[in-house]
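Only one protein chain is missing from this complex, and each of the others stays in its spot.
All chains are identified by letter, namely A and B, in their written order; residue positions are counted from 1 within each chain.
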Amino acid sequence: MTTDSLLKVDGLRIALAADSTTYNAVEEVSFEIGRGEAFGLVGESGCGKSITALAVMGLLKRPLSLGGGKIVLDGEEIQSASPAKMRDLRGRRIGMIFQEPMTALNPLSPVGRQIAEMFVLHQDASWSEAMDRAEEALRQVRVPSPARRIKDYPHQLSGGMRQRVMIAIALACSPELLIADEPTTALDVTVQAEIIDLMAELCAAKGTAILMISHDLGLVANMCKRVAVMYAGRIVEAQPAEEIFATPQHPYTQGLVNSLPRLGERSRRGQQRLREIAGVVPSIQAYPPGCRFNPRCLRASDICLDTAPAITPLQGDSLVRCHHHG
Amino acid sequence: MAETLLALDDVAVHFKVGSALAGGVHLLKAVDGVTLDVKPGECLGLVGESGCGKSTLALAIMALVPPTRGRIALDGRDLAERKRLETARTVQMVFQDPYASLNPRQTVRRTLADPLRIHGIRDKAEVEARVADMLARVGLRPEHADRYPHEFSGGQRQRIGIARALILQPKLVICDEPVSALDVSIRAQIINLLLELKDQLGLAYIMISHDLGVVEHVSDRVAVMYLGRIVEQGGWREIFEDPRHPYTRALIAAIPDPFLRAAVTARAKARGEVASALNPPPGCHFHPRCPIKVERCATEVPALDAVAAGHRAACHFRERTN
Partner (left out) sequence: MTLKGGTSLWIGGILVALALFVAVAAPVIALTDPVMAANLMNAEIPPGLEFPFGTDVQGRDIYSRICYGARISLTVGIVSQTCNSLIGVTLGLTAGYWGGLWDDLVSGLTNLMLAIPSLIFALAIMAILGPGLVSLLIALGLTSWSYSCRLARAQVLSLKSQGYIQAARILGYGDLRIMFTQVLPNILGPLIVIATLGMGGAILAEAALSFLGLGIRPPFPSWGSMLSEARDQINTAPWLSVFPGLTIFLTVLGLNLLGDGLRDILDPQATTRRA
């Protein structure tokens, strides 16, 4: 545990109320993000990564609710903070960007005004001062002709531009933490690269830590210093970025790394059959007992069927949750 | 039987958008002069980002949209002269979204059997046999035939979509982003299935995808499109190991690569946004974003000329390697 920790999530459990019973959508999730550090959370849809981010922001809505665990921001516990306190934190100390900028931006308000709002709300700026700073913010995210763009409405901008506006809004008040939930999934590949570079650069300049959430292991491993992999509501592995791709320890991560065709593989190894991961991602209502990955795992044995594996710490900061890791 | 299965000759598809009253009528050159061919049994990868025209091109090949210019020949005969049913038995399509591409009110059996009946196969036994055979080939069980789409997962629905595309025994299948909408951990299953079926049934594919890893893995040849034009085409090895067009290099450079295995460096990245197809830049469409552009690029359209045998690039600097 480092003393320079900005966000510490400990034993997070998120409950889902459905079919007149309660399911644990997410459980035993623990991770730590240091000041200015880029941390990646990887997993497929339904694994719980997005709702983990919502929990950190205090944005869980029924039927989801915080079932247990601690969320510590800069030494202060915030999991049971009042809505007013969370509203104050959001925007000022924690910024968030989403996958679909079109739904996250107000379609009826010019983008400049939406950025300026941040300064007015959180830093007591006057509107004219805020608009000037909004223009500067647009320049920082490399939107061409910012003076004209501040008057544009979201629908007049392209997808990449809208995402830049979202970044400008999220980083307006220089928050300590930026949570990015699949920020580039809806964008073209060449634009994705630019947006990721932009985010990394701005956060480095402002000292903002990043919690990067994505299904793309390659993207996250490239951008972040440490990566955690989630499956069916649990963290199954966490390692430094360079190592998780080279030596994944959990069968699920290994499956992901080996199953996706990557550039350069065919030249090296020929057109081999991709190594599949059998089965499908389980739904929350039907999580298998024991290790949740066992129906799809090639190494599953008896113990995997009834005992959920505990966290095994590995060297350094790494950890894995598997009876047969390695 | 023609040696070339599909031949496109300077095909263009233009749409008129807008109205005279609201801002005037503009010409959207979705596809702007594409010359391509696909041989039987080969897989052509078609790569490009939004607005490049790959979807419109697919529609034109399927005879769903008439070309404004140029000729499309399927199995030697002009597409416009073929009958609808005949074309349906030659070229089919696998769609991107497994949740929208199946009729929610039809059982799997009906989805597979109806096309056979429409094409004149009325013998019940034969229809049953072919449906059962196709289900087995795509990895589904016989009892799945009487279920409805909502009872299946995304991956299984995509298998049903593939079965439907193959039930008429076409020679060419256009796969439009077949795995993009699927969970990452099941993409490999579908890619492997598509490759197996290609070998078993001797199919030719046009694989449309923005995922270069998938394209490199499955294609024999690759064509890269930008704003309605082909900017580079060649064998898969040449395209990915020795790309000669700055846009191809930009696409490769954009892939996050933890091990820096790619053939290009970060310097090759493109700048700015994809331009609008309504108002494409003059000269080389890519020049505003190109890291190596010069004045000539804004005025002179580079021709898609050969760099080596079977490898063409539309760039004034096509001779330059990385």
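Quick note on the criterion: a contact is a pair of C-beta atoms (placed from the backbone, for glycine too) under 8 Å apart; a residue touches a chain by one contact, two chains touch by 3 or more.
If you're wondering where the values come from, they're calculated on a predicted model, not measured in any experiment.
One of B:H14, B:H119 or B:R237 touches the chain omitted from the figure, and that residue is B:H119. When the missing chain is restored to the complex, the residue among B:A88, B:L195 or B:I292 that touches it is B:A88.
Per the touch definition above, the residue from B:G154, B:G213, B:G228 or B:G283 contacting the chain not shown is B:G154. Residues of chain B in touch with the missing chain: 62, 64, 84-85, 87-89, 92-93, 95-105, 114-115, 118-119, 148-150, 153-154, 161, 164, 168, 181-183.
Here, only the chains that are shown with their structure count from here on.
The geometric centre of chain A is 32 Å away from that of chain B, both derived from CA atoms. Every residue of chain A that touches chain B in the complex is listed here, in rising order: 44-45, 144, 158, 160-161, 188-194, 196, 215-216, 218-219, 221-223, 241-242, 245-246, 252, 255-256, 259-267, 271, 273-278, 280-281, 296. Per the touch definition, chain B reaches chain A in the complex via residues 49-50, 153, 155, 183-189, 191-192, 195, 210, 212-214, 216-218, 236-237, 240-241, 250-259, 261-263, 269-274, 289.
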